[in-house]
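Every protein chain except one is present and positioned as in the full complex.
We call the chains A and B, going by the order they appear; numbering starts again at 1 in every chain.
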Amino acid sequence: MATTTWTRRHILSLIDLTLGEYETVLQTAASFREVLSSGRTKKVPALQGQVVANMFFEPSTRTRSSFELAAKRLSADILNFSPGTSSLTKGETILDTAKTYLAMGADIMVIRHQQAGVPQAIATEMDRLNSGVTILNAGDGLHQHPSQALLDLFTLTSVLDPDNPRLELLEGKKIAIVGDILHSRVARSNIYSLTAAGAKVHLAAPATLLPKAFLQMVAQKHQDKLFLHWELNPALQDADFVMTLRLQKERMTANFIPSLREYHQLFGITRDRLKLCNPNVRVLHPGPTNRGVEITSDLMDDPHLSLIPNQVASGVATRMALLYLIGISDR
Amino acid sequence: MATTTWTRRHILSLIDLTLGEYETVLQTAASFREVLSSGRTKKVPALQGQVVANMFFEPSTRTRSSFELAAKRLSADILNFSPGTSSLTKGETILDTAKTYLAMGADIMVIRHQQAGVPQAIATEMDRLNSGVTILNAGDGLHQHPSQALLDLFTLTSVLDPDNPRLELLEGKKIAIVGDILHSRVARSNIYSLTAAGAKVHLAAPATLLPKAFLQMVAQKHQDKLFLHWELNPALQDADFVMTLRLQKERMTANFIPSLREYHQLFGITRDRLKLCNPNVRVLHPGPTNRGVEITSDLMDDPHLSLIPNQVASGVATRMALLYLIGISDR
Partner (left out) sequence: MATTTWTRRHILSLIDLTLGEYETVLQTAASFREVLSSGRTKKVPALQGQVVANMFFEPSTRTRSSFELAAKRLSADILNFSPGTSSLTKGETILDTAKTYLAMGADIMVIRHQQAGVPQAIATEMDRLNSGVTILNAGDGLHQHPSQALLDLFTLTSVLDPDNPRLELLEGKKIAIVGDILHSRVARSNIYSLTAAGAKVHLAAPATLLPKAFLQMVAQKHQDKLFLHWELNPALQDADFVMTLRLQKERMTANFIPSLREYHQLFGITRDRLKLCNPNVRVLHPGPTNRGVEITSDLMDDPHLSLIPNQVASGVATRMALLYLIGISDR
């Protein structure tokens, strides 16, 4: 397990993250988890005086709260941007909004946007201006959601070795990712991190939500690690982990699936279906969950099977690690 | 005046609060009021590192700000949940939302919801999970609003003895509660605290807003302390305190009252009507007020008669006391 000195300025996607960077994130998150669990003083002064601008152009409570708490734990000052009341409605461009926060003194911008590429565009502009500002992509369109995939990675490796989460623990593990792959930036990011760790990733979805084109786009360099299935069972067979994805209800009205009930019939995760998996299988979901659609309610609440609360808890520690690494590194 | 060591995990209603617990709240609030009024350092480090999640499913600025300021004064970290942009709109259940905040590391959840029973349901789930999380009901439907009644209790007893507010000060006092009793969680909570203190509580409202069923439901064990009137004067006669309630304007369109003007004519509190009361009478209102409906404008602004600013100020001290007691107690 070789960690690395952090030199990356922005975290925009996992496409080119190195193995050393993955290990550094895991180790840093593990050390922050320790801070969070040790008695009452759950704060560290690492980012004191620094300003984290939470720029969620696409509304979100869950991810925004997770980043906000992570930043508070690091003693940063936080500016929350709310698109509803912002200058965007007055015709300002997104880059101008970002430059306004830069001029105010933002050190780190956490950016979510419904359009793919916005965090990258802001990062490019910030670099062009030699601003020193670092960008953390908190989800952009159908592109990437790196902090989610990294918290998933931290969750998975922590299950396998709580004291020492590291990539090699996932070597050769079979991980099924089930659901609306087509519209999931979570899946897109996880494919990179999980295959980098040496896991075998099996995607399963109806053909409308997992087009063949997807295979060509993503899978070329992962032919021995990435597998596609248009039915559920081959993906579940002997799986070590099952990662379900949120099905957005508007997909049904757009005719991607015939009905929620039929979707659940064919791709919903149930206690019964998990019998196909490795006996120690654990289930993940990025949330928020539609109980009874992607996953049955009783499965979700089973502490022996569901890793969903672990994912949320890992989120704070992992995001502390990311803010810390891009916030304090010398570049 | 016997205070008590605090062992209660959640504050959901006042139905079963003990006399010792009431006294402890009053004394703790009094000591925080001292902190707030002593020069510039108005903060104590009591809840440093703890996370207070302000979960106001029903929007509110007034009560949310009061809790937020109380938590800041105790040096807690605060997560504000905003229902408009939350996962609830994406189909997540309320319990799942609460479990997400639990997994993020929330220690105390302050919950307001338009449905009665939601804080209790979340508390039950948090206990089932052995989470250690404590719940503070900030108003649920037509059920309870315990922090409001406790701040009212602190306001009333502080008027009678600023240095040593305690229950026995209200023994035998006559307190009129006037207005929309039917829809008031404030009234429901105050009935418990005021009768517990030994006050005589006189409810006055039009019959549509104070149904007989209410008498049967609530008053059985308070027959010598709780009195109902369908006109105003008998309630005001010799009253020591008059507590008016907010009349929501939508009640008129729902035909509970013929018109705001007629309501004011019959149940509005005026300087003239207060002549029926004890000469030292003081008036309360939980706010926000409809000037000229529940109470005349000049009465509201009279510092000798109105305790409304005292109530707001008491709110911060009382909520500091509640957060402190449930936040630091050993259970």
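By our rule, a contact is a pair of C-beta atoms (placed from the backbone, for glycine too) under 8 Å apart; a residue touches a chain by one contact, two chains touch by 3 or more.
Just so you know, these numbers come straight off a predicted model, no measurement behind them.
Participant: Decide which residue listed in A:2, A:104, A:207 or A:254 touches the omitted chain of the complex.
Facilitator: Looking across A:2, A:104, A:207 or A:254, the contact with the absent chain belongs to A:104.
Participant: With the full complex in mind, choose from B:18, B:61, B:114 or B:233 the residue touching the hidden chain.
Facilitator: B:61
Participant: Which of these touches the unseen chain: B:30, B:257 or B:313?
Facilitator: Within the whole complex, the residue contacting the unshown chain is B:313.
Participant: Touching the left-out chain: which of A:50, A:66, A:134 or A:244?
Facilitator: A:50
Participant: Counting contacts across the full complex, list the positions on subunit B that touch the omitted chain.
Facilitator: Within subunit B, the residues that touch the unshown chain are 36, 40-43, 59-62, 65-66, 68-69, 72-73, 246, 248-249, 287-291, 308-313, 315-316.
Participant: Determine and list the subunit A residues touching the chain excluded from the picture.
Facilitator: 48-51, 77, 79, 81-82, 84-87, 90-93, 96-97, 99-105
In this section, only the chains that are shown with their structure count from here on.
Participant: For subunit A and subunit B, let me know how many angstrom lie between their CA-based centres, rounded off.
Facilitator: Whole-Å distance between the two chain centres: 41.
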